[in-house]
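Next up is a structure, given as structure tokens.
What you see is the complex with one protein chain gone and the rest in place.
For reference, chains read A, B and C in written order, and residue numbers begin at 1 within each chain.
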Amino acid sequence: MEMAEQKTAIVADAPHPVAQTLRMLWRDKFALAAAVFLLIVLLSALFGPALLEGVATKTNLRGRNAPPFDFSQPWYLWLGGDALGRPLLARIIVAAQNTMAVAVGAVLCSLAIGTTLGMIAGYTSRMASQVIMRLADVIMSFPSLLLAVIVLYMLPPSVFNLIIVLAITRIPVYLRTSRAEVLEVRERMFVQAAKVMGASSGRIIFRHLLPVILPTLVTIATLDFALVVLVESALSFLGIGIQPPEITWGLMVSQGRAYLTTAWWLSFWPGLAIILTTLSLNLLANWLRTALDPVQRWRLEIAVKKNG
Amino acid sequence: MKKFLWKRAVASAISLICLIILVFFLSRLTGDPTDLFLPETATQEARDNYRRVHGLDQPLVSQFFRYVTDLVQLNFGESVRRAEPAIDPVLRGFAWTLQLATVTMALVTLAAITLGSLAAFHVGGFFDRVATFFSLMGASAPDFWIAIIAIVVFSVGLGWLPTSGTGSVWHWIMPVAVLFIRPFGLILQVVRGSMITALNSAYVKTARAKGVENRPIIFVHALRNALLPVITVIGDQTAAILNGAVIVETIFGFPGVGKLMIDSILQRDFNVILAAIMVTAFAIFILNIMIDLLYAVLDPRIRY
Amino acid sequence: MAYKLGRIAAAFMVSAVAGHAMAQEVTVVLAEELDNVDPCEASRSNIGRVILQNVSETLTELVPGTGVEPRLATSWEETEKGTWRFHLREGVKFSDGTAFDAEDVAHSIARMTNPDLICEIGNKYFGGIELKTNVVDENTIDITPDPVQPIMPLLASTITIAPSEAPMDAYVDVPIGTGPYVWDEYVRGQRIKLSANPDYWGEAPSVTGATYLFRSDASVRAAMVKTGEADIAPNIALQDATTDMDFSYPNSETVYMRLDHSIPPLDDVRVRQALNYAVDKEAFLGTILADGTIIAKGITPPSTIGYNDEVEPYPFDLEKAKALLAEAKADGVPVDTKITVVGRIGNFSAVQETMEALLSMWQDAGFNIELQMQEVGDWVEHLVRPFAEDRGPEIVQAMHDNANGDPVFSMFFKYDCEGAQSATCDEKLDTMIEEATALSGDERAAKWSETFAYTHEIAADVMLWHMVGFSRVNPRLDFEPTIKTNSELQLGQIKFN
Partner (left out) sequence: MADHLIEVRNLSVDFHTAQGTVHAVRNVSWHLDKGETLAILGESGSGKSVSASAIMNLIDMPPGEITSGKVLFDGRDLLEMSSSERRKINGSRIAMIFQDPLSHLNPVYTVGWQIAEIMTAHGMPAEKARTRTLELMKRVKIPDAENKIDSYPHQFSGGQRQRLMIAMALALKPDILIADEPTTALDVTVQAQVLSLLEELQEETGMGMLLITHDLGVVAEAADRVVVMNSGEIVETGTANEVYHTPKHPYTKKLISAVPGTGKMTDPLATGIEPILQINGLTKHFGGFVAVDDASLTVLPGETVAIVGESGSGKSTLAKTLLRLEDASSGSALYLGRDLVTMPSDELFALRRDIQMVFQDPTQSLNPRMSVFQIISEAFEIHPDILPKPQWKNRVRELLELVGLEASHMHRHPHQFSGGQRQRIAIARALAMEPKLIICDEAVSALDVSIQAQVIDLLVKLQEELDVSYLFIAHDLPLVRDFAHRVVVMQGGKIVEQGPVAQIFDDPQEDYTKGLMAAGLSPDPEIQADRRRARAELLETTI
């Protein structure tokens, strides 16, 4: 309590928040590496297909399953070639777009829908709350893979439809979390203060409640992001995910797994891309959780560890 | 207490009914099982016949009505694919899945709580970093990938473990290990986060002022308080396994309900899908009620 | 430490699979569980591999390279036009102790064609055919198919015989048959056990018992034979077939791309030929597909009668394809219309890569073409009539299995205007099929040969390959898979080394 007071006195002269965030990121080397890796993935997703589409789809049956680390080849063949002789590195870069689109799309959709429903359930009438919570129960007890199969059966397995499926399955997480948070936050005094000022329910929900619960939800979203990439890959494994010639990392892993014993690199590299991305996200989420927690924050703030 | 259970039962029943309606109509939207069941060469006559025998020629609403009428008498209908009542393979599969979920989650809970608590106590230290890194790493890998590599390494390469199937305790090791990884990573993180908060709490300060040793501070004072968010996640993860450890079941030839569900939907064996969903949903509702009761056991402030 | 663990584990495993070395038993690992065990469903490969000729036997048997041989029928003849008389083997008993007689045959035929039971064999081989039976005496039966079936003895090789106690309107839980093995137990989801039938009418087999296990992942099946957990994995993937335990065999499956002749531009023969010329079928062999795969020119494999040796497959000729396309375009054929290729997910192990490679070849030739891989349930709606009204030009990837030696099992429903899977409607072709079906002997073979030449000429479809399958077999067994291995696995033919 007292320490908190002392710190606030100092925070008055704190550096710019962005600079401080970067400084805290610099302190945690794991998180820094994660952030850098994610930046690379992001750039691949944005520009990869435009730059490498042609290279990545060029089949070369005579050069199939070309082994990796043959540096006499062009750079995009350094990680080897797939079962149709297409360069793996180029394909991984190109596939980043779909993979990210599915993951970002699904997470954002479920975040938006789940949070909205959760806040409505938490802030408005008991009736609405009951209906929404039952809906969450139904989705939760509906096996997510099954939902995926059903929806992808009815709709063609496009990136967009995959996003819908994955988003639906993740909604309850945000719904329940935001509802629980809202139930707590709505009792806080600043919400009452807003009510006293005559603020409408909409204003209270979006101006007062949402910004407060958002950090928690963003942390969950980061973890979910990793989960969605893995689920997408599992769907591909079961043959109901994205279909070629579209590519995602998950699809690449599942296509390559048949060759695990003979040409390990086919599924290893995309698998590694998934692992590194999800790992980075998890590390970053961890870091974020610490950075957002005033009690833990000092761990990222202290310059040098001195022990007596 | 009684009122709480009653309310939960009613809420669950409502959810279950919604679920049945949803699955009944959604699954039928995927199409007709006739073409899948009959050989490609079958005549139109044979197809009509098949639809008649399985009641697929009726309007959807009357099919639903018939299904519900049977269901009230606990008749889940026949499997169109298998020569047996739809509930039979479901119960068989569910028994396996339940065992798998129980064993896995028991191990996960034990390991994640112990290691997560220790990581929280040494937060920022070497152990914490290593535990966090490896748990995240494990949780980040696609499970079918791990499963196949495990078979290649431990069965084919080293010959330590049987590749797949059931039978001895050795057959359980790889499926459980593969299923273990993701919930372990997740729960370890939740335990760690929750324990960090608990270890920073005022009552832990009191305990330190009382001269209590570190071990009881971690595992007695902080842990019980930190467990509430943890058991929620444990519940969710258990539910996820109950809902079908499809990948593990597929690769390790484990006769669980998850693979059955996927196969049934691919074969459009609607009655089996419905029976499977009802059984797992029922189990999950029971699980959720148990979790709620566990809250009250762990935290005397919670009373229903 | 690790070594010790390994040894303990090994010890356990030996005890777990101890059956092996002791008795003459084998373990077979299959891809899918048996959802039904009724002998009348034995034409499904997952059921047939366990039951066919092991538990349930047929009247006749098609032996690869030899032809139709006796099994439960010792001889047969066409007594009058269209009526076939089968003389049944005497002294044969079902595993439930009842004797095998003509009534059982009549019952089995009635049962498998019963519209209320819906049996695969009845629907697959006898759709649209009415079978009249007449029990002459205990060991003689007359079968009269309508319409007339010149190949009735061959068709008889598909009919599994169940005792007359088998219910008419319900599947059986335990198959009872006359075969060399008896159905011991079926622990659903886990295993099936068969053991040798002590009262078998024929020669006692070397294998005294068999356990069937089910693993849907091909690499796991291969691994199981390698680790000794199984003896035979009848169906493994090409990429796993890397050891000398692995055998390849023509599996009677033919992969082809069905063209929809009713929608432009596929109604134009030049466009269809261009599609054929654009595919470098050779390039797949030894790469995506196994060595030993045969380039196809007709829908049935070389072991079928009427296989036309004179027809040459369309060679890979990109220029020719482009030229044909240009020519068609000049005549106003809308060759730029987007064509959809519908592939079936998981149809064979490299289907994904194959389709992607095909697509890129066709794109090279200048086709506007896209690929959709679909689950079987959706795919079958593109393959089987009635087709969607609003469809565009479609090419459906399909794999056809004809191990029965006669093209009749293929041609009508693939190419006749009325055929369930036919997207072709050509009067001349219809007549040829009709004529061939009614003939027998060499005339029949010649007519089929002519028909194949014609389908090739009009480029009815893009024929690709006759495939090979791979089995992994434990070296302690003397067993080589054949073209029949896809649909049956006769334990009686397995010997020990």
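Everything that follows uses one rule, which is that a contact is a pair of C-beta atoms (placed from the backbone, for glycine too) under 8 Å apart; a residue touches a chain by one contact, two chains touch by 3 or more.
No experiment lies behind these values; they were computed from the predicted model shown.
Note on the chain not shown: across the whole complex it touches A, B. Here the missing chain is touched by one residue of A:R170, A:H208 or A:R257, and it is A:H208.
Only one of B:R8, B:R51, B:R129 or B:R208 touches the chain withheld from this view, namely B:R208. The omitted chain makes contact with chain A at the following residues, 1-3, 5-14, 20, 23-24, 188-190, 192-200, 203, 207-208, 211-212, 298-308.
Listed by residue number, the positions of chain B touching the unshown chain are 201-203, 205-213, 216, 221, 224-225, 298-301.
In this text, only the chains that are shown with their structure count from here on.
Centroid to centroid, with C-alpha atoms defining each point, chain A and chain C lie 45 Å apart. Chain B and chain C, compared by their mean Cα positions, are separated by 38 Å. Among all residues of chain A, those that touch two or more other chains are 153, 257, 260-261. Touching of two or more other chains is recorded for residues 30-31, 148, 152, 156, 250, 266 of chain B. Put simply, chain C touches chain B in their complex at residues 5-6, 9-10, 12-13, 15-16, 35-38, 43, 115-116, 118, 120, 123-125, 127-128, 170-173, 188-190, 213-217, 219-220, 223-224, 226-227, 229, 375-378, 380-381, 383-384, 409, 413, 420-421. Touching chain C in their complex are the following residues of chain A: 57-59, 61-62, 64, 83-84, 153, 156, 239-240, 243-245, 255, 257-263. Chain B makes touch with chain C in their complex at residues 30-31, 35-46, 49-50, 53, 79, 81-84, 89, 92-93, 96, 148, 151-152, 155-156, 158-168, 170-171, 250-253, 255, 259, 266-268.
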